[in-house]
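See structure below.
Missing here is one protein chain; the remaining ones are kept as they sit in the complex.
Coming up: subunit A.
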Amino acid sequence: MSISYTIRMLTRRSLPSYGLIARRWSSTVPESGLKLKELHPSLLKRVEKYVEELHGLERMLSDGGSFNDTNQKLYAKVSYIKDIRDRYLEQLESLKELQEIIDEDPSLRDDAQSEYEKLVPELTETSNELLRKLIPPHEFADKACILELRPGVGGIEAMIFAQDLLNMYAGYAQNKKWKFHLISKSENQSGSGIVDAILSIDEPGSYNRLRHEAGVHRVQRIPATETKGRTHTSTAAVVVLPQMGEESEKASDAYERSFKPDEIRIDVMRASGKGGQHVNTTDSAVRITHFPSGIVVSMQDERSQHKNKAKAFAILRARLAEKERQEKEEKERSVRKDQVTTTDRSDKIRTYNFPQNRITDHRCGYNIHDIEGIMSGERLDHLIDAMEEYDADAKAKELLEEA
């Protein structure tokens, strides 16, 4: 039996009034920094809509219908939301009762007060959870992803760092037992580091997990090439794209035909000369230019021209989708006209400090002291979890302000 319940029972009996003391204390007791934070009615209305949906699904089930895959997912989601809502309402109710006791019944004020203080954070937690559930899922949440890595400032050291990041993500995928493959990679001429690399992670939903990785990563360490022992700062950029379709030849052919002829140009990078039977070098490089967006994708890793083209189209498709999403987000933001801080793509998002064995995420201010664990991909989850939580909170705040 919970304390709040006991108190409720006790208040039924009339107790001698300590009104005098109560009045003297009343100035100190109620405002102790804990304020009741109720959800906005419009948000609650949204929750009620989910609950109605749940009832609808239950009705369908009781009428002898059966769930398909999407219904099943929806059911799981809304019943979870309903659970949180019930908990929220219950906690809110008991808080209100406690408040009444505090206001009216001096004899129980102390108990009620401590109980009240304990319940408020719980309620906040519940309402936050509810809020997070109300955040609409990301547009590409269920997509697989493509990671593009490129060195930034810092010369060869930056190239080596880009290679390290590539290993980190490959290790991360390996740890999770996700399928992944390298779409393309061009190495630095001296053999250490990369000039660019594209890694495809084929697990559905990996986009949602890795999307916060997009941005500029900064490294501070003493490079292997450094002779005087100075610490250098270099950067590498990561772009995360959603996989919009298969990388197969059939899919790419169909996708190619969805463009108007004047929208794209497919170039081949060939040696000079007559071509045809006169030349037998393997010329398989393909470059696709998409005029409306100005995106250029070139691919040359495969011996097969066909495969290069398919890969290039897969990447073009991913870039276009991501671009479209960003533009939409931008537009929504300008409609709201608020000054939500956004992470620009040019902002550094994370620092890897080797001498201090520290990694800091600048967006959520999260620190972790395990370079090795992170760089091998094993403990990257900690960072991603922290960032996901931060993002959910930010989105929830937006939702609150909107309401």
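Following the convention adopted for this analysis, a contact is a pair of C-beta atoms (placed from the backbone, for glycine too) under 8 Å apart; a residue touches a chain by one contact, two chains touch by 3 or more; residues count from 1.
Throughout what follows, contacts and distances are computed from a predicted model.
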item	value
Which of "Anticodon-binding protein", "Ubiquitin-conjugating enzyme E2 2", "peptide chain release factor N(5)-glutamine methyltransferase" or "FERRY endosomal RAB5 effector complex subunit 3" matches, in UniProt, the chain that is not displayed	"peptide chain release factor N(5)-glutamine methyltransferase"
Candidates A:G273, A:G294 or A:G365 - the one touching the absent chain	A:G273
Sites on subunit A contacted by the missing partner chain, in the whole complex	189-191, 249, 253, 257, 261, 266-268, 270-271, 273-284, 300, 302-307
